[in-house]
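Contents: one structure, followed by commentary.
Note that one protein chain of the assembly has been removed; the remaining protein chains are unaltered in position.
Read from first to last, the chains carry the letters A and B; within each, the first residue is number 1.
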Amino acid sequence: MEKLQELINREREARELRRREADWNYINSLPPRIRVAIKLFIETGNLRLSQKISGLGLEEFVEHLRRANVWVT
Amino acid sequence: MTESLAEREREARELRRREADWNYINSLPPKLKTALMFYIETGDLYVAAKIAGLKVEEFNELRIRAKIPHVN
Partner (left out) sequence: MEAIADASFLIDWARFSLRDLLFRLFRVVWIPEDMLSEIQSESTLMWVAEHLASGDMSLFPTLPEYRDRALRLVELSRRGPTRGLDFPEAYCIAVAEDRGYVVLSENGAAYAAQFLYTTAKVWRAYEVLWELRSKGVVPDDVIFTYQGETKHKFPQGDLQKWRSYRS
């Protein structure tokens, strides 16, 4: 139970970190699909779902995340 | 026996390197270029096709266009 709570806390902290450190100027400059996908990733941390929505390959999507200062954790 | 197999592998690799059309190979997109270079080094058609994202037959056609011999 304790481990589960720790994992839930990690998820929450990771989401806060993503929200806080994101470069919103960069994100808002992107085409709609990629912008939506990055916002989804910020909120959920679900890399593959976000990548599919972006319509990009995984590596290309992760590159956008890097440029947007959004960390994959 | 192992030594002679290794020697055969080495000779095959050198032949593939020597005969390849490097101008053509270097003109290709990264995935295809990398796959052909992998094939030259190893002679492994199946894995090279996977790297290229092609079916084996398609990759084999690419190999032929790049003038890389299939060495038995």
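Here is the rule we go by: contacts are C-beta pairs under 8 Å (C-beta built on N, C-alpha and C of every residue); 3 or more make two chains touch, one makes a residue touch a chain.
Owing to the predicted nature of the structure, the values given are computational and were not obtained by experimental measurement.
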Next item on the list: Could you please point out the chain A residues that touch the chain left off the display?
Entry: 3-4, 7-8, 10-11, 13-14, 17, 21, 44-49, 57-60, 62, 66, 71-73
Next item on the list: Quickly run down the residues of chain B that touch the omitted chain.
Entry: 30-31, 33-35, 37-38, 41-42, 44, 47, 50-51, 53
